[in-house]
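Only one protein chain is missing; all other protein chains are in place.
And then chain A:
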Amino acid sequence: MGVPDASGDLSSEMEVDAFRHLFPLRYFERHLSESIRPDARPLGRARDTTLALGAVASAHGSALAKIGSTTMLAAIKMEVMIPSTESPDEGCIAIDFHMPPICSPIVRPGRPAEAAPVISKQLSDTISSSGMINLKELSLVSGKAAWMAYLDIYCLDADGALFDAALLSAVAAFSHLQIPIVSLNDDGKIVLVSEEDEGAKLEKEPVNKEKRKLKLSSIPFSLTCILHKNYILADPTAEEESIMETLVTVVLDSSARLVSFYKPGGSFLANTSAVQDCVALTRQRVKELQEILDEAISGMEID
C-alpha cells in the first residue's frame, strides 16, 4: 500500500474506481472541494424521498419510507392493556427498531446489529419528547383498559441516514393509524366490534364510537448531516458515513422548534456556526418532509 501522499499523484493515472476504493477519503475530498458529491448531489441536498401509506394489510397503521435507497417499513399493531396505577387514563407506545440481515452486508444472521438498539432508543425518546401523541387519547376505560401501540420499524435496505428514514416512517405510520372500534364485554374484556355488527343493535355501547385517527400535534422530522472539515453534508449515504465519521442529527418539529440534537462523538467538533448551519438545513428539510407527508395522506383520502 502506498503512502497517503502518493495518492495525489496517482489520482491522474489510476482508474476512478480503484482510486475510490484505495483512497476513499481523498476521493471524497476531491469532490467536496468542487462542492459536489459523487452521487451528483450538492452538499446540502437530501436524496429523493418517497412515502407510501398502508403497506401492511395486517397492521392498524403502516408506512413505507424511502430516502434514496434507504428503506424503512413501519407498522403499528394496537393491543389492549391495563394501564398503570400512576397514569390510569393513559395508553402506551412501545417502539422497536429492527435491522434484519437482509438490509446490509454488515448485519449477519445471529448477530444483531449494534446500531439497532441505539436507533430504537432515539426513536422512543424523540417521539415521546416531541409530544406528538397525547397518550390520554389512547385510553379506553379509565384505570381498566387502554391501548398499547406496538410500533415496529424494519430496515429493509440500509444506505445511510437510518434514523431520519425510521422517524419518517414512524410518524407516517401514526398518521395512517386507524384505531379499531371496540366494546367492553361482560367479563370486563375489550372485544372487537366487527363490521357486520356495526349496524345491528349492540347490547353494549362501543367504548370508542367510530374508527378514528390519532390527533398528531407538532410532528417531529429529522436530518442527519456529516461534519467534515468545513463541509456539511446533508443526508449521507452508507459509504459517506463509513468514511467521514462525525455525524449530527437534528430533530425539529413541524413548527421548527428544536426537539433534539444528537452528536455521538466523532473527530470534528461542532462550532457554533456549524450547529446553526445544521439546524438551518434541517429547517429546510422539515418543510420538504412535511409536504411529502401531507401529499401521502391526501393521496390516501382520495382512495
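Just so it is clear, a residue touches a chain if its C-beta (ideal position, glycine included) is under 8 Å from a C-beta of that chain, and two chains touch if they have at least 3 such contacts; residues count from 1.
Assume contacts and distances are computed from a predicted model.
Asker: The chain dropped from view, which UniProt name applies: "Exosome complex component RRP41-like", "Winged helix DNA-binding domain-containing protein", "Putative lipoate-protein ligase A" or "Ragulator complex LAMTOR2"?
Answerer: Of the names offered in "Exosome complex component RRP41-like", "Winged helix DNA-binding domain-containing protein", "Putative lipoate-protein ligase A" or "Ragulator complex LAMTOR2", the absent chain's UniProt record gives "Exosome complex component RRP41-like".
Asker: Pick out which of A:E29, A:D157 or A:E245 touches the chain that's been left out of the picture.
Answerer: Only one listed residue reaches the unshown chain, and that is A:D157.
Asker: Touching the left-out chain: which of A:L32, A:M72 or A:I95?
Answerer: A:I95
Asker: In the complete assembly, which of A:V80, A:A234, A:L247 or A:V286 touches the absent chain?
Answerer: Touches the omitted chain: A:V80.
Asker: Among A:S58, A:S255 or A:S298, choose the residue that contacts the chain missing from this document, as touch is defined above.
Answerer: A:S58
Asker: Just to verify: which one of A:S35, A:T50, A:S129 or A:N185 makes contact with the chain not shown?
Answerer: With A:S35, A:T50, A:S129 or A:N185 as choices, the missing chain is touched by A:N185.
Asker: Would you write out the residues of chain A that touch the absent chain, in ascending order?
Answerer: Considering the whole complex, chain A reaches the absent chain at 56-59, 62, 69, 71, 73, 75-77, 79-82, 84, 92, 94-96, 98, 100-105, 109-110, 112, 120-121, 124, 148, 150, 152, 154, 156-159, 180, 182, 185, 189-194, 197, 238.
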